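Note that this is a trimmed complex: some chains were dropped, and none of the rest were shifted.
Order of writing sets the labels: A, B, C and D. Residues in every chain begin at 1.
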Amino acid sequence: MFFHTKELQYNAKPSNPDPVYAKKLQEILGGQFGEMSVMMQYLFQGWNCRADEKYKDMILDIGTEEIAHVEMIATMIAQLLDGAPAREQDEAAKDPAVEAVLGGMNPQHAIVSGLGATPTDSVGYPWNARYTVASGNLLADFRANLNAESQGRLQVVRLYEMTTDPGVRDMLSFLIARDTMHQNQWMAAIEELEQNQKAIVPSTFPQALEKQEVSYSFMNFSNGEESSQGRWASGKSMDGLGNFEYIAQPQAMGQIPKLNPSPAYMHGTTMPGQVIPGMDQANFEENQPNNDLH
Amino acid sequence: MFFHTKELQYNAKPSNPDPVYAKKLQEILGGQFGEMSVMMQYLFQGWNCRADEKYKDMILDIGTEEIAHVEMIATMIAQLLDGAPAREQDEAAKDPAVEAVLGGMNPQHAIVSGLGATPTDSVGYPWNARYTVASGNLLADFRANLNAESQGRLQVVRLYEMTTDPGVRDMLSFLIARDTMHQNQWMAAIEELEQNQKAIVPSTFPQALEKQEVSYSFMNFSNGEESSQGRWASGKSMDGLGNFEYIAQPQAMGQIPKLNPSPAYMHGTTMPGQVIPGMDQANFEENQPNNDLH
Amino acid sequence: MFFHTKELQYNAKPSNPDPVYAKKLQEILGGQFGEMSVMMQYLFQGWNCRADEKYKDMILDIGTEEIAHVEMIATMIAQLLDGAPAREQDEAAKDPAVEAVLGGMNPQHAIVSGLGATPTDSVGYPWNARYTVASGNLLADFRANLNAESQGRLQVVRLYEMTTDPGVRDMLSFLIARDTMHQNQWMAAIEELEQNQKAIVPSTFPQALEKQEVSYSFMNFSNGEESSQGRWASGKSMDGLGNFEYIAQPQAMGQIPKLNPSPAYMHGTTMPGQVIPGMDQANFEENQPNNDLH
Amino acid sequence: MFFHTKELQYNAKPSNPDPVYAKKLQEILGGQFGEMSVMMQYLFQGWNCRADEKYKDMILDIGTEEIAHVEMIATMIAQLLDGAPAREQDEAAKDPAVEAVLGGMNPQHAIVSGLGATPTDSVGYPWNARYTVASGNLLADFRANLNAESQGRLQVVRLYEMTTDPGVRDMLSFLIARDTMHQNQWMAAIEELEQNQKAIVPSTFPQALEKQEVSYSFMNFSNGEESSQGRWASGKSMDGLGNFEYIAQPQAMGQIPKLNPSPAYMHGTTMPGQVIPGMDQANFEENQPNNDLH
């Protein structure tokens, strides 16, 4: 169960309205790696958590914090939209600066939400739940989380560069700091889990069952061998169980595929002379009066 | 530019058709973490790569390999669908086993693709490009890649458990091994990049500009303090630049938000007695005959 | 800012696992009118609210409650999936009952979420933000909310009928009761707003500016006049400002549309003899060597 | 069956082309509450209607009218796009006014539709069928319809404010008037149905089966009690069957959820020392040579 506190977690007050920037800021609200994504991702990971209580609690702590981040950014966007020139006025229409603002705004901020934040990204694409990950395997999911916080902090930093408004930058500096913490947090949790199990997810699958000849081979599918110069192409593998090998000219190990013709009732392509299973042309014609094909 | 070789990278031949399993196998073809996702993710990361050639080459090597994985799984699915009982026959309809197959199949495998693989997941949801990540920051993206290979291998392993068909398992054992390599590969690449820059993405943002008071604080937003027991709650931070701190009772640091009323031309909610900017009721009425509101 | 309490708002414990029912229950979690929709809808309405504080507070109260409903249903689904027979076992495969369960489950509950709830509906379609409404006009939005609670309670009732599990029914009886309250709540809020403004949304648009000849006319666009028998076809209009009128044979009042040909650089359809603006055939040919069309 | 009349229901002729406004006008064609939504919503409600013929007829009357509204707006958009400067010309490129138009247009209006209307909203997002509601319960659906007409009229009014083109405003004044009627119509139909059944949807579920202790309680999940000041917090409930009650400090009534570990074949997170059902480590290893896990 949840409770709401009226104060925001941190200040969210722009120094000036800026409807064009409001459109861009939507990316970290409702984009692929916006706050809605981490909020829903962490909440679902927490609710589905079948591991130790300390993980469930930790995940729900951060999930609950993220709701507050969504709240801050939504509040900021609503204020950035204050007084947006969404009405056509004869005089203003002649001013190219006003026109540029009108052109650069997200029109739905005026028509649909009435100068409110929308659960969409910076091109107006609505948030959807396929942005989230909750697999039931915490090591896998903590890697998803580390990625989400990395992409997220990168985007916030880019947005920080795109404005000089002190109020906006103040809020962003808070979010950037929290993302510093959250990257650290997931790195710590990953380290802890990797000490309890193998580094390769899932660690419970017996490696004897995988095709081990190719478990540590880097395959060079482009001409040129620049890719041989990296850590991934030689030396001990990262899981400590093998050695990287560089395959300069990988060979196909499988068959040339040849599919059977589909049965007659599929009405696929018929080649002249091809025998289709179940397609007996004489019988085919005769059965027609029965209003049943075969 | 690309060239195609007719042989598959590895065998993709089921021992028996199994249309119900074909539906499930679609997950690793066209699902969020299926082969189409890593194929497109790596290709776009490679094409957009602005870093050293060895990274671009490496990323495109693996991207090109993933096209071959899509090919293998698509080929496998088409064969699993061979002879699917997609036609109603009076006798068969009485057989509950046949009925169960009909009920468990993806109907689009019969109606839409004519017993072919579809670019969709195990519930028939089409693949879309928001599954991919290419941010221009390789450390961020390699974390996305490590996550993708972790989720991917987990799903392949689960599908391995869901069949006993030796041919299917043979192919999956190959994919599992390649995912072992690919997790290792991205771990190696991450390690290499972290040696050249700080661990926190993006490493180029001056930390002095973030709100450093909260850069290493774990905030406890649930009742109970189980979350204090993890590596993330105390000790040196993972980036080596701070110490984790556990905030048992986090306080709000921001304002109680209060938004201005929207301008009259937005036609938002009007409260009795509320003064709306630009809304001059007398003037409002007078101007109506001009067919222009204000 | 938000806080989490570990106890659920109400019990969410099934008497028995039931993976097929888990799939159906997803509808009221991540469907068009599931709890995720009202949760996000109310939170955004609250954060964007520019009206009196009592409305903002009320909306955020219910929005915060809905997070708890999402939590309850997610928790219920995870338990309904307990021990789902997601692995192929030779013996079980011969049992049609097990096969039916396997066929009726959402395969992503096994492959993707590892027996956890997913932010999707009963056919596996992911939740998306276009399910929500927050227009900046509270009367409009409260009608959206009344609709959401009506559709929602209807779906919960239908799901109540689809199970006999006492634990599931216990949780659903709580949700049904809350939806009774929530329908009442929005009806009350609507009544209050309608006393402050006109019933037609938005109430601030001067009716003199609309084409008033057709403001109260019911138009009969089907043969037959059964539609004349309703309250909407005669008598005082509901806003008290007009009288309903039944137009048995509505007439077209507009032009026969005739569009201009598109300019030459659009490369639309060219009719023989048609004069296209900007398309001067002689000039067209001559300019080709300049590598520029016109 | 349907017939088409060449004349439009009302005039749809702009006084001047305006490609930037064409982009905005798309919202009420293909947006969440655009005319395509009400058209498809009413048609499906009508076709699925299992109630009295007068309802079916009424719903299909209005559904058929809405096709004509889609036609009018599509026609208007095509004309607003007439002569859009979609081609790069050296001279024009230097004119910031032309550039602003180019930047403000929807590029698909030129590249994809060749200066025609598209079935998308004002940010280019395609219309989809999850915008519609047809539940089989007319009271629920009429509330959906009243909401749709409220949101719709609000958006048309906002678009009216965003232009001064007399031709566009003329068409919009017609649509606004029809939406006045349609809000009145659904209010009338709702009143009629509420007289035949209880106001709470669905009225056929026995209230004794719901958890009646919470059927009329407003729960205050935020600090502060501003929400107690509304009609929803005290007095007779709107359905006349109870009294509103304000719960200032709502208590959790449910369990602290604790999920079982998932079975071994799910390969979820394994905690050290945790006993996983079906995971017998010794046996686990032994079975590997059989190429079958268990």
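As a convention for this text, contacts are C-beta pairs under 8 Å (C-beta built on N, C-alpha and C of every residue); 3 or more make two chains touch, one makes a residue touch a chain.
The structure displayed is predicted, hence computed values, not measured ones.
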Shown here are 4 copies; how many are in the complete complex?
6
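To be clear about the criterion, only the chains that are shown with their structure count from here on.
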Please report how far chain B has to rotate so that its Cα atoms sit on those of chain C, a copy of the same sequence, as a value between 0 and 180° in steps of 5.
120
What's the distance between the Cα centroids of chain C and chain D, rounded to whole Å?
5
Would you please write down the residue numbers of chain B that are in contact with two or more other chains?
32, 125, 154, 157-158, 160-161, 164, 221-222, 224, 252, 254, 257, 259-260, 262, 265-268, 291, 293
In the complex, chain C residues that touch chain A:
1-9, 30, 36, 40, 43-44, 47-48, 50, 57, 60-61, 63-65, 67-68, 70-71, 74-75, 78, 112-120, 126-130, 132, 134-137
Quick one: which bits of chain B touch chain D in the complex? Just the residue numbers, please.
154, 157-158, 160-161, 164, 166, 169, 265-267, 291-293
Using the touch definition from the top, list the residues of chain B that touch chain A in their complex.
5-13, 32, 53-58, 60-62, 64-65, 72, 75, 78-79, 82-83, 86-87, 110, 114-115, 125, 128, 130-131, 133, 135, 137, 139-140, 143-144, 146-147, 150-151, 153-154, 157, 160, 173-174, 176-178, 180-181, 183-185, 187-189, 191-192, 199-202, 205, 207, 209-222, 224-227, 229-232, 237-239, 242, 244, 250, 252-257, 259-260, 262-263, 265-268, 277, 294
